[in-house]
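Only one protein chain is missing from this complex, and each of the others stays in its spot.
Chain IDs A, B and C follow the sequence of writing; residue 1 opens each chain.
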Amino acid sequence: MTVTEQRGAHRPAPPSAWQPRTDPAPLLPDARPYRVLGTDAAAEADPALLRRLYAELVRGRRYNAQATALTKQGRLAVYPSSTGQEACEVAAALALAEQDWLFPSYRDTLAVVARGVDPVEALTLLRGDWHTGYDPYEHRVAPLSTPLATQLPHAVGLAHAARLKGDDVVALALVGDGGTSEGDFHEALNFAAVWRAPVVFLVQNNGFAISVPLDKQTAAPSLAHKAVGYGMPGRLVDGNDAAAVHQVLTEALAHARAGGGPTLIEAVTYRVDAHTNADDATRYRGDAEVEAWRAYDPVALLERELTARGLLDEDGIRAAREDAESMAADLRERMHQDPVLDPMDLFAHVYAEPTPQLVEQRDQVRAELAAEAESAGAGR
Amino acid sequence: MTVTEQRGAHRPAPPSAWQPRTDPAPLLPDARPYRVLGTDAAAEADPALLRRLYAELVRGRRYNAQATALTKQGRLAVYPSSTGQEACEVAAALALAEQDWLFPSYRDTLAVVARGVDPVEALTLLRGDWHTGYDPYEHRVAPLSTPLATQLPHAVGLAHAARLKGDDVVALALVGDGGTSEGDFHEALNFAAVWRAPVVFLVQNNGFAISVPLDKQTAAPSLAHKAVGYGMPGRLVDGNDAAAVHQVLTEALAHARAGGGPTLIEAVTYRVDAHTNADDATRYRGDAEVEAWRAYDPVALLERELTARGLLDEDGIRAAREDAESMAADLRERMHQDPVLDPMDLFAHVYAEPTPQLVEQRDQVRAELAAEAESAGAGR
Amino acid sequence: MTTVAVKPATMAQALTCALRDAMAADPAVHVMGEDVGTLGGVFRITDGLAEEFGEDRCADTPLAEAGILGTAVGMAMYGLRPVVEMQFDAFAYPAFEQLVSHVARMRNRTRGAMPLPITVRVPYGGGIGGVEHHSDSSEAYYMATPGLHVVTPATVADAYGLLRAAIASDDPVVFLEPKRLYWSKDAWNPEEPQTVEPIGRAVVRRRGRSATLITYGPSVPVCLEAAEAARAEGWDLEVVDLRSLVPFDDETVTASVRRTGRAVVVHESGGFGGPGGEIAARVTERCFHHLEAPVLRVAGFDVPYPPPMLERYHLPGVDRILDAVGRLQWEAES
Partner (left out) sequence: MTTVAVKPATMAQALTCALRDAMAADPAVHVMGEDVGTLGGVFRITDGLAEEFGEDRCADTPLAEAGILGTAVGMAMYGLRPVVEMQFDAFAYPAFEQLVSHVARMRNRTRGAMPLPITVRVPYGGGIGGVEHHSDSSEAYYMATPGLHVVTPATVADAYGLLRAAIASDDPVVFLEPKRLYWSKDAWNPEEPQTVEPIGRAVVRRRGRSATLITYGPSVPVCLEAAEAARAEGWDLEVVDLRSLVPFDDETVTASVRRTGRAVVVHESGGFGGPGGEIAARVTERCFHHLEAPVLRVAGFDVPYPPPMLERYHLPGVDRILDAVGRLQWEAES
């Protein structure tokens, strides 16, 4: 290996000979979020896809409502609802190919479910019987990530590894507007661009990080403008327009699949519910704003388009709702069953083999439980 | 405090009404590094300033050579030379107003010295008698920062605090091309832009992070393009052109001082010496490249300009060199004196008051030293 | 006999009160963090401060913990006294480098020229049914970092007093707030002039003769409960609340153990490499010939913090403490 071979195309050269390393112009997002619904582009959208998106949106909306209800019933520790953001959640799951990977953030249970994970397993974390309730390899869905933005480098690494192995796999990583401020966001995007890793970053800009509005989060023209600083294309999309999100994601995934490298997509949307059931959103935002967004509802937007174009009628709407209801009924019923707990699980998965110290601790708990059971038996 | 007051100008609004929050166009850097020397702009440059810069460049070059020699003589643990980058170092120090702050990275001893810190005190860290050898408040120079990019948020916080107090203070933070990959770079720039803090970031892009060339560090069109993602202006400057660096810095500092917020400046330059005296640069770069940059030497560039314009003659050059020689002689002499060490310093500055535990430990060392001295005395 | 009229207050209220009083007393005190402004913090500890002192004094920051602590360093360099809130224990980890490499060392690096009077408030510990990464006990990391003070209150009054002391300290303090005690109440009157506890003093919460429970933060009430329960077994337990892990009050702890001759260290944090090892080791070094039995430890297990439904099996409770006390070789006695 000679020294010359190791250097890339852009060898250091005096500033007098300096060239920009790539043309920034094509990396910059359009000034306005891309839209499909209600525009000419809608005519080109595949009706079957639109109907599929619609059905999933209706399910998603219902899922959020059901999960929120479950918190009130004490069946979930907490639920961060994505009501208002269903278009992003659903499109994220549906745009992926079978072999692709999804890296969700803590709010993205819906995307996880739309990807095929069992709706109850997807809630394990929030019910509290374990951390991750599903096998990540089954549907190629990484664990829901609580520490914000930390899952982004994972997505990059996985995509990079797949590419090194020659596999046709793209990773899609989800993050919130708040999460873009974390160092991990920066490092992930930079690694992705340098490695030309097949990964797509979807930022759901829902206006808030808990109570902190976007203005206190960034001064950028848009979050999509961050892309140029990494040398990847940035795209801005209407996050309440499921068809637009799906299209932009599909294009970015195809670009990555073809070896074009990563894309940063900002979907402009809104969190209509509070941050979680434990949050009081009236402390930091007014009703008028929420109402304006309710009027721009992703489900209604798509429903309007479909009905206007004769792709959906009353029956279709009813069918979608019934389907969602039965999903919700099933979820409710199964979530009302107490999960089976085994305290020995505390020690089972810390290492491949428990350390001698963990064996001691496991035996201690086992003995405690046995003693408890015995004294309970004796008491009877 | 009502909810409405708390929100900024850009209230969340449906994407249908979405506007870019700032115009990205003026934030983007020019396609080519800004130059002064050898261009029409040189005619407008203040001759006194150019001569001052020249004198400092010559001193700086000599300082680097002397410090490197001191490592060979075992007088310094290590020295990261900035030979080739003197224009950036010197301009960084000279563009600042008296009350401003400098936040240097580990390679920036030269900027620290040019700012007025005693040349010996500036080397304390690298000599190894203490960590920071100077009082940061005396010349408003933060400690040389070894962990890369970690000093950037400090600069932002200091600038922000000064602004909150109504003081006319700007902070200038230096970082390398490699350092831009760290999460702290991202977080610092974002905080600076959101807070509109009076801070200027100067990236010395010298082509390498130790052995890693820029191509493996970033895929961005330029490092200055990162600015747009934070909503601050990015500027690209010829880092070997002291007049250009000084001018761009002066403008950015004035912009910050006037309340315009932060600027990101990329200075394109080259590290002519190895990373440190301990590095073997032939492992990762060829001679031809180094020679090309030697031919574009910052000292020679300015000297040529000054002589061509009749602002400098043989006598002037000789005077500058003599001045540099006497600085070097003084440095050499003082660095050859062994520093006075006090092992009790180990415990003196950990807390305002040593904890009981540290008092015990200090007493232990004191007793050990006393016993040693006694047995040495007894041995005599 | 007169009793001073004190009304019950929660630890959360006392913390808010301490912040307000500190801000009122010193304009250099600035509160910053995620959601601390408009929302008043997810635990509402900073409630009302932005309204009272303005958003510059109680500032919502971008979502980036290293950035929060890193900018706080710069603010402290310029003479402010930042009080930083980390939203949950595990979300302090992104700021670890700033904490270890700068916050803890800046005074030392500069020969005392640049002290950093920063308070880092970290709600810590479990028992509140939090999902993963919301219930860590991270004190071992901070204890092992010279240059930091590490303080944690267990009572409402200490919450006030110690937080005032932390903010007043010219050195950085990691102020660990036991989140499951946020809503614990005590008779405490915010109208009364408050004593500001000096940092570094442990306190004997309960006098006893048989053995000493050495503990802090969320485990203090558990130990007091255990001490009550122990009476049925004929044990009269002393309970020492450390309050400050750094500096460590060897004097109080050693005096207690020398008197009782037996000790158990109790904390939620994992046992292996946790605070209990240090405490047991130093107690043994100082009290060896007074000890009837080895100093034992009752701690969280050496596992990642468990999910809500399993945390009761993990947390040190009364039974485990009594079991440990029972293993203190009482036979030798009789």
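Remarks
Note that in this section a residue touches a chain if its C-beta (ideal position, glycine included) is under 8 Å from a C-beta of that chain, and two chains touch if they have at least 3 such contacts.
Only a predicted model underlies this, so the values are computations on that prediction, with no experimental measurement involved.
The chain that is not displayed touches the following shown chains in the complete assembly: A, B, C.
Among B:14, B:104 or B:178, the one in contact with the hidden chain is B:178.
The chain that is not drawn here is touched, among residues C:113, C:144, C:255 or C:309, by C:144.
From the set C:236, C:278 or C:323, the residue in touch with the chain omitted from the display is C:278, counting the whole complex. Among C:33, C:74 or C:94, the one in contact with the hidden chain is C:94.
Only one of A:96, A:120, A:162 or A:245 touches the chain withheld from this view, namely A:162.
Residue C:248 is the one among C:235, C:248 or C:313 that touches the chain missing from this view. Think of the hidden chain as still there; on chain C it touches residues 66, 90, 93-94, 96-97, 100-101, 104-105, 108-109, 132-133, 140-141, 143-147, 246, 248, 269-270, 272-282, 284-285, 288, 291, 293-297, 301-304. Touch with the hidden chain on the side of chain B covers residues 77-78, 125-131, 146-148, 178-179, 181-184, 209-212, 216-218, 283-284, 339, 341, 343, 345-347, 350, 355, 357-358, 361, 365, 368. Residues 1, 3, 6, 130-132, 135-137, 142-143, 147, 150, 152-162, 164-165, 171, 183-184, 186-188, 190-191, 194, 345, 348-352, 355-357 are the ones on chain A that touch the missing chain.
Just so it is clear, only the chains that are shown with their structure count from here on.
The interface with the greater number of C-beta contacts, when B-C is set against A-C, is B-C. Chain B and chain C have CA centres that are 39 Å apart. The set of chain A residues touching two or more other chains comprises 181-184, 216-218, 283-284. Residue positions 37-38, 61-62, 64, 66-67, 94 of chain C are each in touch with at least two other chains.
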